[in-house]
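One chain of protein is taken out of this complex; the other chains stay put.
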Amino acid sequence: MASITTSVGSFSLENPVILASGILDETSGSILRSLRSGAGAVVTKSIGISERKGYSTPVISEVGTGLLNAVGLSNPGIDNFVEEYKSFPEKKKTIVSIFGGNVEEFVTLAGRIEEIGFDKVELNLSCPHVKGVGSEVGQDLDMVEEIVSEIKNRTKLQVWAKLTPNVTDLIALAKASEKADAYTLINTLRATGVEIYSRKFVLSNTIGGYSGPGIKPVALRAVYDVYKETGKSIVGVGGITTWQDAIEFFLLGARAIQIGTALLYEDYSVYSKVNQGIKKYLDDEGFSKLEDIIGAMVAR
Amino acid sequence: MASITTSVGSFSLENPVILASGILDETSGSILRSLRSGAGAVVTKSIGISERKGYSTPVISEVGTGLLNAVGLSNPGIDNFVEEYKSFPEKKKTIVSIFGGNVEEFVTLAGRIEEIGFDKVELNLSCPHVKGVGSEVGQDLDMVEEIVSEIKNRTKLQVWAKLTPNVTDLIALAKASEKADAYTLINTLRATGVEIYSRKFVLSNTIGGYSGPGIKPVALRAVYDVYKETGKSIVGVGGITTWQDAIEFFLLGARAIQIGTALLYEDYSVYSKVNQGIKKYLDDEGFSKLEDIIGAMVAR
Amino acid sequence: MNHARVIDIVKENKDVFTLSFDFSIVAKPGQFLMVWVPGGKEIPMSLSHITSPPSITFRVFGETTKFLSGLRKGDRMYFRGPYGNSYPEPSGRIAYIAGGTGLASVYSMLSKYIGDVFVGARTKDDLFLLKKGFKIATDDGSAGFKGTVIDLFVPHVDDYDYVFVCGPEPMAKSLLDKIDRKTKTKIYFSLERLMKCGVGICDSCSVNGIRICKDGTIFSIEEVLKMNEFGVFKRSESGKIEFFAKNKR
Partner (left out) sequence: MNHARVIDIVKENKDVFTLSFDFSIVAKPGQFLMVWVPGGKEIPMSLSHITSPPSITFRVFGETTKFLSGLRKGDRMYFRGPYGNSYPEPSGRIAYIAGGTGLASVYSMLSKYIGDVFVGARTKDDLFLLKKGFKIATDDGSAGFKGTVIDLFVPHVDDYDYVFVCGPEPMAKSLLDKIDRKTKTKIYFSLERLMKCGVGICDSCSVNGIRICKDGTIFSIEEVLKMNEFGVFKRSESGKIEFFAKNKR
């Protein structure tokens, strides 16, 4: 059978299927469950400096082509996170997602998680529905550059920069964060939804992030654009539900993929289904390892 | 029965369902067929200064959540267009879509179509897959502003500015084109698609525009954002397939809607289906006219 | 998002209401809805009847349940679901143990599977949906047994083949603590936690990696015993751990 190990920066993974930030990764118990169910790694829900309740319900709404969400970066704050995760057994397979409103917050958060033994961080530069953080920070090229460099300078963490697709010039953003060890592409698209009989928005926050199958064509394009331009390690995310979807991302340059909304459709079996499918594809198509198809469609 | 007449700028429509640019509107025969099938108006395929063959096939590819296309602005050029349309009988119900690489081209095209008796133009500032025109022009705030003002100054045409959603700041773009009589929101999302057994792109041009149900949440958000900020006439487009979809756009401020990809799913019956549904909704919900629900969900 | 018309709303006691609505729902006993108040919140709510017309039974607790209590015949009511698994099919002698609005959930079983119903409430005035033969416990003794419904029930556990429990987590925990764990009686719990999504993706309801909304809400006693967080701490809306009063470590 073909090998499906991969690497992202200096991180080696047994398999390329990673749980995306924000879906079933708030509690340590659920993170362990994903790893036991076959995820190659897990990204935590994004953690900030202080506790946030997030938006009131409804925080999600299913649409025919995916999911709208505005959870609102609910998180217990870094102190409580450290308390819950300081003796967490699977730190090497866990990438901690952090968000902040400025360089200092990002650096503080990164320092705190390094202290308790994590070695990888994903920078949420892209949540599209919370004021003052996420994509609002993630659109500011200077700030993005400084956040990434400062964390690289001041910690030994592997840094994944998760970029927003809601921009005119994704390449400029990728270049601003080029000191990162990898790019995670993409976060959700800014979107909204309407209920026509009550004439109200389906999310309490009005605006939310759109994920699931409907965003895959945009995510593929983002991975292609950035891989073609930079050749760097990319973690592909956005609408991946089946192993076929995963293969598409690998062919365009992703070295690993993340799965979020598909948990809604496939539940915890999604990891093994996708991994089995990838193996079978590689075998059937005569490839001995995943590496052989990564970026295969992109002339660089 | 509730009235479904509407107006966009000074243009009065018998019904609010318009054929979007680029779908079954290259030939005059097909435009007439849409009008006879119940479209309130029709936008032509985008016309440029010179003849363009467009990209070679494949120019479309169906995905589960919509359609990818890179037709490549194939068009016979303005001279041939004028030849075919100079004695076209339905000029008042036809909005001519034009694209160009600079202010002068836009102004020339606008002048030519005004000369032969059209009175409305839609500016394609947003096609995402052709170099030097479409969204490449449409992202340049100064150029957008100049194109719109020059056409307004030099012609009597009603101008609809069709904006690209593939930008960081749609509001800035809307403000740059505020001299337009209406905004058309949105054009397709930049996207791509992969065939995993041949390991080739599904479009000959690699990058294409994504339309259909999968882009509706993004289109709704764009309409909401721009309507809330500007209060201007908006023509909503993006993923509208059913009358329910249309109602969502009206509630967020669209005064009319355009339908493109839905022709693939519903064929020419889409106009009457959507119009009937809108009427029934208005009746059932106790509204006497479409106007009553336009923008009803947006506090301004 | 589904919507239905309210058929009837009945005031069961000072603050508990049963709202029936016009919708041909396909639900199993023990399932719940996410009920939405347009412009307001969305909350989890058990179906108290799953036969036509379906209904929910709720205590006015905060703004959302208050709003629901004000709905009138013909008004629209919005929900998604039903969600969650369901009570397993019982046989032999059956007992239902309900604390507070937990009665709503087990009520969906009663029309199909007759059994003894043990109901607990703070006072007589908090009781609702009572039927002849229900065994009652109140904290203040204003009706029935004085004490908790668990204390009332525990001595009788071996009289039953199947027991279904729904009520606040501390009540369920107290049953776990007081019961002889070697009993042959099959005991199932319908659990409640803060639920934001209801469909198993937000993690707000998870206990030891088990999602109450999707893996549950109904679990066997063996499953619950494996959850070492159960009855010990819950999560606030931020995901922060909050210990139950008596179990603070």
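Lettered A, B and C in written order, each chain numbered from 1.
By our rule, a residue touches a chain if its C-beta (ideal position, glycine included) is under 8 Å from a C-beta of that chain, and two chains touch if they have at least 3 such contacts.
Nothing here was measured: the structure is a model prediction, and the numbers come from that model.
**Q** Which chains here would be touched by the one that got left out?
**A** B
**Q** Using the touch definition up top, pick the residue from B:Pro16, B:Gly38 or B:Pro58 that touches the left-out chain.
**A** From the options B:Pro16, B:Gly38 or B:Pro58, the contact with the absent chain belongs to B:Pro58.
**Q** Touching the left-out chain: which of B:Glu14, B:Glu150, B:Glu178 or B:Glu195?
**A** Answering carefully, the residue with contact to the hidden chain is B:Glu195.
**Q** Could you pull out which residues of chain B are in touch with the chain that's been left out?
**A** 23-27, 29-33, 45, 51-54, 56-62, 71, 74-77, 80, 83-84, 195, 197-200, 202, 204, 261, 263-264, 267
We adopt the following convention: only the chains that are shown with their structure count from here on.
**Q** Which chain's mean C-alpha position is nearest the mean C-alpha position of the whole protein set?
**A** Of all chains shown, the one whose C-alpha centre lies nearest the global C-alpha mean is A.
**Q** Measuring between Cα centroids, which chain is at the maximum distance from chain B?
**A** Following the centroid criterion, the farthest chain would be C.
**Q** At what distance in angstrom does the C-alpha mean of chain C lie from that of chain B?
**A** Comparing mean C-alpha positions, chain C is 51 Å from chain B.
**Q** Between chain A and chain B, tell me the centre distance in angstrom, where each centre is the average of that chain's C-alpha atoms.
**A** 33
**Q** Going through chain A residue by residue, note those that touch at least 2 other chains and give them in order.
**A** 197, 199-200
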